[in-house]
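Only a single protein chain was left out; the remaining protein chains are all shown in position.
Let's turn to chain A:
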Amino acid sequence: MTAVPLKKRIPQLLIHLVFVLFSLACIVPLISVLSVSFSNEVDILKNGYSLWPRQFDLNAYTYVLYRPLQLLGAFKVSIIVSVVGTVCAVLFMAGIAYALSRHDYKFKNSLSFYVFFTMLFNGGLVPTYILISNYLHLKNTIWVLILPYLAVPWFILLLRSFMQKIPYHIIESCMIDGASEFRIFFQIVLPLAKPGLATVALFTMLQYWNDWWLSLLYIEEEHLVPLQYMLYRMMNNISFLTSSTNMMPASMKNVVLPSESARMAMAILAAGPMLAVFPFFQKYFVRGLTVGAVKG
């Protein structure tokens, strides 16, 4: 312990204070959700939320875990979709982006335009739905959750401009050494583009993990419902039932909703594992982002 002069300590303390407050702002809501999920329903009604359950109660969890297979199934779907989706999507997009980045590619401009065009215009909801459900027959398959996000034009253009920074001389010299196009792509370009790929992978993964829209439209079978959709469905039902509509059938007005603590328990069960897993992944993401890019 070396004594730090007071003058230096005050700004340091201030900075610490700011970050302590910031951390609190992040962690307090989480703790209160956790606390509510363990609270007794009546306690919440009478005294409002608290950071520590007044009475430890596992009712909410027994309610939510009444059929644990449902929740586990949803986890499984979400994980499969996120992992398979991210790997496929990154490979796919890197492929297109690489082709677009090569200035000796003949159809570069027209293909670029083709990709760029879909960023501005799309088919719209109903035509897309008709295509996917009536022509491709993808409804109620796991593919419908993966395929639509395989090629996101924004990410493709991002990767393209990233790859354009890789000096063409490298590729050229590989060619002279007799490497095939595939070898150049997999062994030279992809490793050099790692930081870009990592960024795109992170965002693609988040997109897959957080998506409920595709499952709302195309999934009707319980075993294919991903986690986010399950949560969304529950919350959406509640907001639908509480929004006052005087046209509803008389008996509708009083439907019993899942209790506050059950909702929180659900949120904890859904978010919890991700909270534990994410920090480990994060390490790789950060490393991926900071790996020195191109060596000249």
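One rule holds in what follows: a contact is a pair of C-beta atoms (placed from the backbone, for glycine too) under 8 Å apart; a residue touches a chain by one contact, two chains touch by 3 or more; residues count from 1.
Basically, contacts and distances are computed from a predicted model.
UniProt records the chain missing from this view under the protein name "Putative aldouronate transport system substrate-binding protein", selected from "Spore maturation protein", "Putative aldouronate transport system substrate-binding protein", "Cytochrome c oxidase subunit 3" or "Ferredoxin".
Residue in contact with the omitted chain (choice from A:L6, A:C26 or A:L125): A:L125.
By the touch criterion stated above, the residues of chain A touching the omitted chain are 42, 45-46, 66-67, 70, 124-126, 129-130, 133-134, 158, 162, 165, 195-196, 199, 203, 206, 216-217, 220, 222, 233, 235-237, 239-242, 244-256, 260, 289, 292-296.
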